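A single protein chain has been omitted; all remaining protein chains appear in their positions.
Coming up: chain A.
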Amino acid sequence: MARVVVDVMLKPEILDPQGKAVHGAFGRLGFDGVADVRQGKRFEITLDGEATEERVAEIRKAADTLLANSVIEDFTLHVETADVEAGQ
């Protein structure tokens, strides 16, 4: 079984209130030297079989259609196989 991981982040020009809140907590907890925090979303999508080129293309389309809103967000996608996970 293969896993496709989609990471979604707000575009740099869009204000991220949640990231700002986390950044504020860093300071209060004494974790200094942090210039900025941006919060995103990670989706782990497990496929029934192998991550063929067609399947990955389909997941990319799903990411573009549903998981990310291209008006305010960018996404990256990569494939993790069971072998890779075991090896790490």
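Heads up, the rule we're going with is that a residue touches a chain if its C-beta (ideal position, glycine included) is under 8 Å from a C-beta of that chain, and two chains touch if they have at least 3 such contacts; residues count from 1.
As a convention for this text, contacts and distances are computed from a predicted model.
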UniProt name of the unshown chain, from "Aspartate carbamoyltransferase", "ABC-2 type transport system ATP-binding protein", "Phosphoribosylformylglycinamidine synthase subunit PurQ" or "Reductase"? "Phosphoribosylformylglycinamidine synthase subunit PurQ"
Just checking the interface: what residues of chain A touch the absent partner chain? 10, 13-15, 17-18, 20-21, 66-67, 69, 71-72
